[in-house]
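Shown here: the complex without one of its protein chains, the others still in place.
Here is subunit A:
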Amino acid sequence: MPDMLDDERADDAPPTTAKGSSSDDGLTHFSRAITINRPPQDVYNFWRDFTNLPHVMDNIIAVDVLDDVSRWTAKGPGGTQIEWTSRVTEDVDGALIAWKSDEDADVFNEGRVTFVPAQGQRGTVVTAVMAYDPPAGFVGRIVAKIMQREPEVQLRRDLRRLKQLMETGEIATNVRNPAQLAEEGK
């Protein structure tokens, strides 16, 4: 992700927050940070076992971890399913995971997530930086947005669920009973 490593910025702000940022690689870039009241190693361990992620990532149906790759199945717009194979490109125990999907993925994506001790003993700052190739470009993004499956929206919500699970042991829900929970496909 060359854009993410651009060191010619005028300030210390994350590159994805730059005004009028556009990338030359045709990918959509975005990022999001959340502070979780748990040590970095705990949060890293949860994330690194990718089979945990469908619990907090609403859009991810299943993750199968094979030898050195993982196979991801996700909800696509309009009741479709999308799949891709992903490879870990960088892995620093307790600190960082980076990944990249195969070039022929339904939705090409790559990203990195860092786990950094938060100041003032507030736990861990989890920062996810991602890039993807929107299906059918701009139109696909609009459709995804209407379907609330836009990756930026998903990441925001998924990180909140990760925080809830790591801090409280459960994921907050307003359903009244288990039957309603099942109806919502959770």
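Going forward, contacts are C-beta pairs under 8 Å (C-beta built on N, C-alpha and C of every residue); 3 or more make two chains touch, one makes a residue touch a chain; residues count from 1.
Here is the rule we use: contacts and distances are computed from a predicted model.
Protein name for the hidden chain, per its UniProt entry and selected from "histidine kinase", "Glutathione-dependent formaldehyde dehydrogenase", "Sarcosine oxidase subunit alpha" or "Zf-TFIIB domain-containing protein": "Glutathione-dependent formaldehyde dehydrogenase".
Only one of the listed residues, A:24, A:67 or A:170, touches the absent chain: A:170. Contact between subunit A and the absent chain runs through residues 35, 37, 122-123, 153, 156-158, 160-161, 163-164, 167-181.
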